[in-house]
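The complex appears here without one of its protein chains, the remainder shown in place.
Entry: chain A
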């Protein structure tokens, strides 16, 4: 941080930049592996034995989680100093942890790709503390330990910044979410022999992340960007934030029960899971109202139109993906037929993209021009390219969701609804769904082009410095 950047309130906010850049690099990787798998759905032996489907899937999902974590960390390093009204406690520690996390992440992905999974487990001493082999938590134990170390250093860094500085609702909600993220990750080390118990606590990481504490992180990032781009009073925004997180926690925590329907947990979860998760769309709906309300009441025209579009877009897409598509199959009598079908995949795609990929891109879209010393906003042409990226990615993801939903409905029809003897087998059903998978693959290619537009918009930035010229 030798050069002072006039567009940053605090010089130490600059540490967010490598986090954002690396997050987007991993995002590209995630989509590439998504495309590989999309093709493997219809051309089964594509790239076999080089990249088997299970490895591609592991890389696709792990990259997603890790790039979102990089995005959240970058967002925290940008947002917390500004909210606390002081420099980051230790920018050096933030940069050191960036390299530790980035190198560990790359090594882990290389391990997935170059070594057979069982060999990776042997190589990393999994038998000392077995934690591998579970969906989404496939990381070698040593990587998991590394994540804990990075998370502790990260929480220490932003926690100290917060303790010494101003405490706002936004930063406290963000901090609560991040602490929750770290605490629930600890359950990835708990690996009971009993399969039902294993699944039970596995959801404490997976569900309580995405339908619990991550919603706090999303809410605070959204509130931060909305304050900046609308100029609406902080008191108003904070009140909304409190209501949203209260609803998210009331519905999300007991809503964990919708994962306990068929894993051997007590029957009471059929009721608890159905009823509470039926309410889970509420906080997302509140976020939609929140974003539109604040933008309508705006007191300034922010020059970064693209960031405003991302902010509104993330709430709408999250409501559709997490809220509506989640509700679609969350009631136990429905889930009895749809469990683990392509409908689940449809929901997973639109929810992750709408809620978490888009909120991170909202933050990047808002913060990057400042981090790069361009000003409040990139030039008009760069924003046009970025808006193209927004629509291409978002509409392609909606298309992917619709194709997978259609595939899921047919799958349930052929494979789940008929009586045991009459039901079609899994692989025969998959053959019937090929047309949907081809269409999904086309939408995936369009998504990749959209991501290309988004990345290309960064190159265009800064031709004409618009700075504060537009604010009258």
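What we mean here is this: a residue touches a chain if its C-beta (ideal position, glycine included) is under 8 Å from a C-beta of that chain, and two chains touch if they have at least 3 such contacts; residues count from 1.
Basically, contacts and distances are computed from a predicted model.
Between the listed names "Carbon-phosphorus lyase complex subunit PhnI", "Nitric oxide reductase NorE protein", "2-oxoglutarate ferredoxin oxidoreductase subunit beta" or "Binding-protein-dependent transport systems inner membrane component", the UniProt record for the complex's undisplayed chain reads "Nitric oxide reductase NorE protein". Screening A:250, A:295, A:312 or A:328 for touch with the missing chain picks out A:250. For the chain left out of this panel, the touching residue among A:190, A:242 or A:292 is A:242. Of the candidate positions A:19, A:276 or A:403, contact with the hidden chain is made by A:276.
When the missing chain is restored to the complex, the residue among A:210, A:286, A:322 or A:414 that touches it is A:286. Take chain A: the residues that touch the chain left off the picture are 239-240, 242-243, 246-247, 250-251, 266-268, 271-272, 274-276, 278-279, 282, 286.
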